[in-house]
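Only one protein chain is missing; all other protein chains are in place.
Up next, chain A:
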Amino acid sequence: MVRLITHNLLACHAKGCTSNNFPLAFSNVQIEIREAEFNPEFLKNFIPKVEWNALVDTARQLGDTSLPLEQPEMLDEEFLKSLHHVLLEIHVEEGVMTCPNCKHEYPISNGIPNMLLAEHEIG
């Protein structure tokens, strides 16, 4: 399952591709929404680990505009609910992730991203 919480950790690792290689851009996606249990404590702890701009941009790419561009200081319930939905409930089942730098394409099929590179692409 490619949820945005995982996508937020994935960078391109092709040979020589070391800058501007994050976040991978989604295209041709099929999305499924699956409800997950709301856990505000988890979200509060996880926020420092999130690359905020990447998350907001990616959510917008996928049509979800509920997150503010700037990470808010006040973590109210409404904000945490939006964050919960974006991080944990949107599943990309099919599609492609493209590196913003070298344009390498990582396919997603049946919810499993294939991050493998061919021998000549490994750094």
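Quick notes on this structure:
In this text, a contact is a pair of C-beta atoms (placed from the backbone, for glycine too) under 8 Å apart; a residue touches a chain by one contact, two chains touch by 3 or more; residues count from 1.
Rule of thumb we're sticking to: contacts and distances are computed from a predicted model.
One subunit of the complex is not drawn; among "Mob1/phocein", "S-adenosyl-L-methionine-dependent methyltransferase", "Signal recognition particle receptor subunit beta" or "E2 ubiquitin-conjugating enzyme", its UniProt record names it "S-adenosyl-L-methionine-dependent methyltransferase".
In the complete assembly, the contact with the undisplayed chain comes from A:H13, out of A:H13, A:R60 or A:K81.
By the touch definition given at the top, chain A reaches the unshown chain through residues 1, 3, 5-6, 9-13, 22, 37, 39, 41-42, 45-46, 49, 51, 110-116.
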